[in-house]
Structures are given as structure tokens and as C-alpha cells.
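Working notes for the structure below.
Just one protein chain is left out here, and the rest sit where they should.
We just call them A and B in the order they show up, numbering each chain from 1.
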Amino acid sequence: MTPHTPGPVLEISDLSVVIQTDEGEAQILSHASLVLEAGSIHGVVGESGCGKSTLLKAILGVLPKRSRIESGSVRLGGRDLVGLSRETLQREVRGRDIGFIPQDPFQALNPVFRVETQLMETLTTHGMRGHPHADRKAMRAYLVSLLKAVQLSDTEEALERYPHQFSGGQRQRLLIAASLACAPGIVLADEPTTALDVTTQLQILKLLRDLAGERGLSMLFVTHDFGVVAQLCDTVTVMYAGQTVETGPVRAVLDDPKHPYTRMLLACHPDRAKELAGIPGAVPSPLRPPPGCRFHTRCPEARSECSAARPAHAAVGAGHEVACVLYAAGRAP
Amino acid sequence: MTRFILRRLLLVLPSLFGLLVLTFVMLRILPNDPSAALAGENATPAQIAAIRKAYGFDEPIWKQFVIYLKQVAQADLGNSTISGRPVATDIALRLPATIELTLCALVFATLVGIPLGTLAAVWHNSPFDHVMRIVTVGGLAIAAFWFAIILQLVFSMSLDWLPLRGRLAVGTPEPARFTRLFLVDSLLTGRFDLFWNALQHIIMPAFTLSLGGLASIARFTRAGVLDTLQKDFVGYAEAAGYRTRRIVWVYVLRNSVVAATTQIGLLFGALISSAVAVEAIFDWPGIGSYAVNAILTSDYKAILAVTLVVGVIYAVVNIVVDITHALLDPRVAESL
Partner (left out) sequence: MLIVKKFLRDVPAVLGFVIIVAVVLVALIAPLLASAEAVYDGNIMERLKPPSVEHWFGTDNLGRDIFARVMVGAQGALIVALSVVALAIAIGVPAGLYAGYTTGWASELVMRVTDVFLSVPQLILALAVAQLIGKGLESAMLALALTYWPFFCRTVFSETRRVRNTLFVDALQGIGASQWRILMVHVLPNVASPVIVRATIGMGFTILTTAVLGFLGIGATPPSPDWGLAIAESREYLPESWWAVTFPGLAILITVLGFNLFGDGMRDLVDPRLRRSR
């Protein structure tokens, strides 16, 4: 239970990531910005390929080969993570200050090692927070309590088993436990419920919400499903083609979406759609992105200024920002 | 796990049976009527007939096969057509030498090959990786017997650092017979002088023998590690903050090595084949040089006996490898 000082714990400013492909350089993230406030659950929502997973990887410094952070900063409690070496990131940030929950519970755990070995790994690497001289017995007892906290049954036996002996939902709980092992203040979740069936999904979401509340966690939750955002998150950022287009409290964004993309995206959602609507056009390739606002090629409200330059983020309400020329300072929507 | 072992043992039976048939057929093809050869040059027809009856050569072929099976089961592999001594005894005497040599080669190849292959994969496409690729392919291209001669040329004849041939210096008594592996036995009895003697003699042959295996193991490890590095759990391990050294040498290696172990079975076969030439060059008293001798003297009984013995050893090694595979990768034990 870490008491948190109010204010941002993680600030991503103007982050751009490029990847080298056989056909040239692709800009996967273009000046993305968001702020994670202490104790809040912040959703990051967008279609496949919009760069949301890349965002998480950039924070942790585990971008795939041939990709790099071109510009921007990621400030964790005042320190910029972007310049740090991989060793420093491994030693101090990953697992310790920032926990990670992966997307595919079926592939994330190494099949030839027992669950205990893998859960123990972060503990032995970074030490048990608050107990610098804990021995294996103490760590094991702590793991058992963690497993109970994520509502896994038969905790003692579970540690002895192999990953393939668990169901998808159980494995995801294991991974959640693993992410919390060193009591990080921040947890990054990369679509952890996408590979699960709907009932399990609901259970995991509830678990995450409860854990975050109990432990005062700040969570960055990546998903493509607005429904999940509605259930779990306090605030949300909408992304499109590598750009962050709208940010705000969940209720505000859902009830009163400002950005044309957000509006059309919400309109497509099965809960809201009256007809089988879609968004005309296709997501642009990151190799040849449209200049300025990347949505302008499909936007019904596009103006000439849209392709000239990236629109700045403009405030449209309490904590609610949009990157769209329609809301540029002074203009009425 | 026991069920897996049992099923695995069952699988090997048809091949072993086939091998017995094959050797039996080859045994019988050669002399149409061995009785005359056995009886000797000046035997009378009556003596030949007596031998025929005594050995059962007048029985129908399938009965002879059954007799053959019984003989094999009793470790009676016939007598050498040249020396007249029981082949089985000769093979039993010489087998430990070959086993010691092959084990040393295998251990060396594994201990060096796996790290090299892993590093080549981790430093993918680096200069080290490129050099490694060419070297390992080269290692498979070297004729073992030629390399052995070159080693002798350099280290024995020119530099005089290592002995030329044999398992021990001429006139040295063998260590006490526990395992018949000189390195082990000499250590067990505390005879470090004998150990050093045996070690000096085994270095060159074992190194020569290990080359092909080293190359093979390095290549398979490299391929396996490259494959494993793509897997999701490696990405997860990195994001979760594991130390890179541990990720590579504990987690990745375990997954990759699993595939490499199955190669070791095939490797053993290749080692035995190479051992034939290596033993001949270094005058190593194992079954390899025994086989060469047998070939040169047309001792067909000996050759076929060696074929049978090697086939059985090969099958045993493959079973052991499969069991190890199942132990390392728990998913395998539940298949089959």
C-alpha cells in the first residue's frame, strides 16, 4: 500500500519512434504525449497498428531491433528514461519501478520452467521491497500471498506446476502476480484481456481494479476495446496511426467525444452503433504517413490546415484535451 | 514418465529385430555352406557332414535364424575367421577404449559447442557470427583422418609435445579395472601419474573426433537459440526486468538445448563412424581399429558383430536421448 503524492508519475512528451524496415523507415509513433496521474488507471485505446503497444515498449526501453526512439521524453518521477542505457533500465526500472502485464498469457511464460522459478526471478533480481535480506523461504511465502491476492486457488501446488497446466485466465493471474512482485508503483498492461473469453475478461478486469485500488497503483492500460475502458479506466487517451488525438476523463470522452476520429470510433462500437457503420478509408501505412494530422485523409471535417502541420493539443474541458484544428485555441467546436 | 520410457523401449524393438535380420542375412550370404570352411582343407565329406549337423547348417533357414538369435542373446557372436578367438570377447575388451574416446569427444564438443552457438545467435549477424558459420561448416568438411595426421605431424613429430599413438606410454601398466576407462580408473585409485599419461594420449584423438560434433552442436544451438529469441516469453522476460545474462544463459538456453539434445543421438552415430578412422591413425585399441583390421583381413564375422554391437549401442543412446528430452521438456513426456 504505497501512499501516493498527487501529481503525474509518468509523463510522456512528444515521443517519436521509428523502425527500420526493408522498405524504408516507418514512423510508428509520432509526437505522442500523455500523462499518467498518481493512483489512476489510464486507458490507451486505438485500432491495431496505432502504436499503443509500441508506446509501452518505448517506456520500458524494450523496443524491437532496428527501432529506436527518435525524439521526445519519458519522465518517470523527474528522470528521463529515454537516455538511459539498457542495463540501467533493467536494473532500476523494469520490474522494480514499473511492472508489466503482457498480452498473450499463452506465450509469455516459458514452458519448460516451473511457475515458481519465473515468479521468483524478479524477486531475486530486484529484491523484495522493504525486505532487503529476505531469504528464499520468505520470498516463497510472499509469492504464496501474492497468488492468493490474484485469486488463484491451490497456491502451494500452483508454484510447482508448469504453465501449460493452467488455463488462460489462471495464467493471466500469474502474470499479474508477477508484475506486482517487487511492488512497483506503476503497472503497464498490454491488452491483457484480449486473448481471454468474455467472462474471464470481466473477472480479470475486476481483479485489476481492486488490486490497483488496494495498492495505490498507477496503471497504463492498453486496449482496442472502448467497453473495457468504460469499465476499468479513470482517464483515457485515444490514439490513431501513431499520434495521440484525444485525452480526458473517461466519462467526458465517452459522453462527449471531441475529436472526429473518437466520435466515429465510438459510433462503430456495437453498443452504440445503430447500423453497421465503419470509418471509410483505411489506416495509413507508417511508411508513408499523411502529413500533419494523420487522420485528415479520412476525416469528414478536414480543412486545409490539417495537412500543413500537426495540430497542437487544445483544452476543451477539465483535463480534457484534443489535438484537432477544430478546437484550436479560441475556436468554438 | 515411466509410461513414456516403456513406450519408447517398445518402439525400438522393430528396428533391432530388423538389424538382427540384416546381419543374419549378410552372415549367410557369404559362404553358402560354412561347414566346409570350418572343417578345414583336408576334411572328408563325413567330417564336413558332421560339422554341418553339429552347427545346424542343415536346418531350414528360419530355424537357423532362431539359433542365431539365441547365440546373440548369449553374447556368442562367433569366432573370428582369422584368429579363431571369440569375437564377443575381443569386442568386450576393446569397447571401453572406444567409449572413453567417444565420451571425451562428446563432452568437449558439447562444452565448447553450446556456448559458441549461443553467442553466435545472440550476436546475430556480427563478424563473430559470420566467422562462426564458416568455421562450423568447415569443421564438418574436415576429413577426420587427415586432420589427425596433421595433428600428429605438428604436435608429436615436430614439437614433440604429445605422444604419437596408443592409450598409454608403451610398457605402462593399466590402471585397476573398475570402469576400464583409464581416465576414471586412474583417478579412482589415486594414480595421478597414470592419469596424466592417459590424458596426454587421449587429447589428440578426442579433439580430432570432437570437431565434427562441435561444429554440429554449435550450428544446432545457434539455430535453436535464434528461434527461441523470437518467442514471446523472451520479450516478456526482458520487459519484466530479468537480467540479460540470466535470460540468455538460463531461460533461452534451456529451450534451445532441448532441441540440440535430440541431435546428440545422431551425433553419436557420426562419432562412431569417425572413430573408425581416428582409432586407426592413433592406434587406439578400440572397436574402430578392430573393425578396420577386420575389413583388411576379410574377417566377416568380426565386421558383422561390430555392426550389430554398434547398432545396439546406437539404439540405446537414442533411447537415453529421448528420455533426457522428455525430462528437459515436460510437454514431450505427455505426448507419444
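Quick note on the criterion: a contact is a pair of C-beta atoms (placed from the backbone, for glycine too) under 8 Å apart; a residue touches a chain by one contact, two chains touch by 3 or more.
None of the values given here were measured: they were computed from a predicted structure.
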item	value
Where the missing chain makes contact, among the chains that are shown	B
Touch with the omitted chain, as defined above, among B:M1, B:L111 or B:V137	B:V137
Option touching the unshown chain, where B:L6, B:V66 or B:M157 are the choices	B:M157
Full-complex contact with the absent chain, from B:A198, B:L214 or B:A280	B:A280
Residue, one of B:Y68, B:F108, B:F207 or B:Y300, that touches the chain absent here	B:Y300
Absent-chain interface as seen on subunit B, which is shown	14-16, 18-19, 21-23, 26, 29-30, 130, 133-134, 137-138, 140-147, 149-150, 152-153, 157-158, 222-223, 226-227, 230, 269-270, 272-274, 276-277, 280, 291-292, 294-296, 298, 300, 303-304, 306-307, 310-311, 314-315
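In this text, only the chains that are shown with their structure count from here on.
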item	value
Contacting residues of subunit A [partner subunit B, same complex]	57, 60, 62, 86-87, 90, 93-96, 99-100, 102, 104, 107-113, 121-122, 125-126, 162, 164, 175, 178-179, 182
Partner subunit A, residues of subunit B touching it in the complex	231-233, 235-244, 246, 251, 254-255, 258, 328-331
